[in-house]
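Here the complex is missing one protein chain, while the rest keep their positions.
Going in written order, the chains are labelled A, B and C, and every chain counts its residues from 1.
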């Protein structure tokens, strides 16, 4: 029950945050020196045509009216135009893309599996790689192994992921042709193809992101291994492996989880670059397209969706955190 | 035909086989195939799916002609050139086997007037009588200037004589849509086919698969060869990566071509390797690359003329990738289009005449200006090149690179907030009208239109009107040539290159033909040399 | 992936391990242990700052600082600047002729394809942009982040919630999208480097604020802060004299580690085509231009890409070294 109340509170504050983000987006895009309707006007375009399209898309309204219509659409749905030629976007309407002739919710539903496949696979991989190497380095502290891993991790942290991604595409897809150079196939259509297309982005993202986790895990493990409770466990005759992997690791994972939550959120922002590098059509590509095409409704809708994901990811991490760490009463801000 | 560099590919262009799977790699992320919204050329993606009243006949090295497609002729004009009549062929059918009627063509055209279906080529919208107040067929209204006296006949009433109407009738808007079948939204995912292929699947961001339309009758079609059994459009392909994989030729690369032109780097790479060079096909001089000077900002003619002289077109050519990227230009109407006459009002070395430019600036009585140049981010190198050459004459250029759509908005909106803009123009059909009018008619300023020089000369407007209304094409050609020179005398743009497009195709791809116009391969003729 | 916001928060704060209330710690062993620490310090008489990571990292950073400062004279040695075209160095296909992209006595790193601009000059002048943007945006983030973090941590309640919610908004916002949108809105007359500095600075603060807030929460409960309050010191006095000095080492490390993220973000934006405008030399733009030339003219990618990596690496190494040198916990052995 307390968890429910807590989630309720978090959701309430998240709604506020999301409204603020919406406001910010509208403010920014109202400042754009462009009328999105112009791109849908056709060639050649007459002023009458332009005003007809603007009226249809609602871009002739002041920004607050547009924003209100947008927000209202989320709850009540909305209709563009009237009569037989009207386009209906039923609730929850996150907007409608006239460029893609698709409701934003549908676009997100189409694109999200791509982004999620990249993100989840890469995240799982890098968590495993990062934590494993971090623990290893901590156990081999100040040895050659430790120094090598640390050195590699600095390299990993320093390498811009998009550059490495591009190099990987050039090396493994274009020159060596081991992997496809990009694209995505549905898991349901072709599981092997799905895996085959995802391996390269996963590896690139995982290896680079793991570097940060190696460092944090190592520091945390060293810290935890010097804690008093480790000595207590030793005094009981608990085997060293249990001490490392059960006692110390469990505690060391706590800050790692916090970092993981933040990074999961960041993944979506980073998806813009990843998906460009690996020619995948996920949410990031959708966002990038929507900005370059001034598809305001898609931009707002997809951003809101991304923001919700970030918030949900953090909420999950917080809940997991309080499950893992009994000292943290749920809802205590860290 | 193929340009100088593409000749090596010719032996591959022997007639291919029927069958096999052709892959087309495209950087597009989705394919919205709604004909009402399409700006596509009749010979590319749309061409294999839709038929229109007229079609383009592309021949290697020959002039591109307008030929009848669904109709029996390219159109019968009335004497005043304001009424055009077409009769449909017998035996033309939709993919479901129902015959195509004139009502279906009328319905397809009417759809393009719906507010939700804008964005396509809209030449017909300004020409058809009473079109301003028409909002599409979805509320039961009809457009009276299109008459369908019977199922075979369709008559168009224009508000002015228009000699190029047969070309207009080849554009996507004239695609038949089964009456009442194309809804106000969502039709573009899987429209009803009338051409040799129908859409099997269309997944945004991934691929669109075309398979044979069994109800298409080859006998009724004089342009489409329908070689492959299956055509797959692979979407969101980076053009460099696509070119690379076609060069490597493994997997689908052998049976594929890239819908994008070959980027400079891959062009250099392919030219350096004989076996890759064979895969290139270069167009003859095509679209005009130009630097538009905002005449509302740079009002002084002498300054504009100084710019004409100061530009180093040679450097621009180099920055575009060398001679393969195009020939140095001096006129507005490009070679390959009737009305093109070679002349150069600002005779100078290809690297420019800096002294002349400096002198003109002196004569202008103004200081050398500081100008703002906008370009897409892909054109950064080109912009830098222009910046460097104008610097020689003391003209300072500030560059703003923009994302392509932001750029196209910024360069075509009502504000005109720039002094210079790098641009290119490929006419929608091969007529001087489509070459000159969109760029220099004063009605084409702002609103997303392409008079980027914001050039407003009543004399030129009158010449354009006169040429447009001249039905006799030879007569018209002369007037267009005069218009060309008249405009250049005002120096609203600097013609830079008659750019050539180079495309790359897999070693098993043949009949990869680029006509004199447009500078794009004709998808409707491409075949595979062997079935796999 | 890595963007400025993600990097700036890469150091999670461990939640206090001590349960609230009760007697805190054991004084006796505390004094015993710090005595041990003192002695340990004496035996390790070499300065903790003279460690290889700091020397090497600092050396690399210094090298680039020199390169940036003396970009003009260095390029002038060979009579080059990053704007002049050298068409004579290019072949028919507009690709540079000669080894390594046209490496010669007058073009140390070769020239760029298409226009034949001296690559060394581009890398040298590009260092100015990268370093400048990295440094100044960090300073902006630092000032905003520290101010808001201190205030949020010291004044719990309404002010804290307000600031924390704002941070959530920033964390939930796809930063790249925002930056792309902004670059479209802001007029050309606004200098691009300044814009990028402001954008990166403005988006980088929440990470720092979060860190500072957490630390302020704990530090303001520490006895030395309490002692100040007992003397009647104002919040300003406590924050400035007691809390800020104790945050300094953490901030130095954090800033050092966040600069490479910002340099990478600037390059990433340029890669997406919304970074520096030409002709201003920028590593990111060169990299994105060079990527498609990678198989034809690898040197074009190698030099700017290598410079970006090396500088990032230098900063990370330096930051790591500093944090090792400063953090006493890492110095205590298990």
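Note that in this section a residue touches a chain if its C-beta (ideal position, glycine included) is under 8 Å from a C-beta of that chain, and two chains touch if they have at least 3 such contacts.
As a working rule, contacts and distances are computed from a predicted model.
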| item | value |
| --- | --- |
| Protein name (UniProt record) of the chain left out of view, among "ABC transporter ATP-binding protein", "Na+/H+ antiporter subunit C", "Acyl-CoA dehydrogenase family protein" or "Ion-translocating oxidoreductase complex subunit C" | "ABC transporter ATP-binding protein" |
| Contacts of the hidden chain among displayed chains | A, C |
| Candidate in contact with the missing chain, chosen from A:103, A:117 or A:251 | A:251 |
| Which of C:77, C:159, C:194 or C:226 contacts the chain that the document leaves out | C:226 |
| Chain A residues that touch the omitted chain in the full complex | 227-229, 231-239, 242, 247, 250-251, 254, 324-327 |
| Chain C residues touching the omitted chain (full complex) | 17-19, 21-23, 25-32, 34-39, 43, 222-224, 226-233, 237, 241-242, 245-246, 248, 333-334 |
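Quick note on the criterion: only the chains that are shown with their structure count from here on.
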| item | value |
| --- | --- |
| Partner chains that chain B and chain C have in common | A |
| Most centrally placed chain, judged by C-alpha centres | A |
| Geometric centre distance via CA averages, chain C-chain B, whole Å | 47 |
| Intercentroid distance (Cα basis), chain C paired with chain A, Å | 22 |
| Separation of chain A from chain B, taking each centre as the mean of its C-alpha atoms, in whole Å | 39 |
| Of all residues in chain C, the ones touching two or more other chains | 180, 184, 291, 295 |
| Set of chain B residues in contact with two or more other chains | 244, 403, 406, 417 |
| Chain B-facing residues of chain C, complex | 83-85, 87, 90-95, 113-117, 180, 184, 187-188, 273-274, 277-279, 285, 289, 291-293, 295-297 |
| Footprint of chain A on chain C - complex, ascending | 1-3, 5-6, 9-15, 17, 19, 164-165, 168-169, 171-178, 180-182, 184-185, 214, 260, 264, 267-268, 271-272, 287, 291, 294-295, 305, 308-309, 312-313, 315-317, 320, 329-330, 332-334 |
| Residues of chain B that touch chain A when the two form their complex | 29-30, 32, 34, 37, 39, 114-123, 125-126, 132, 135-140, 184-186, 188-189, 204-206, 234-238, 241, 244-245, 248, 250-251, 403-406, 408-410, 412-413, 415, 417, 428, 438, 443-444, 447-450 |
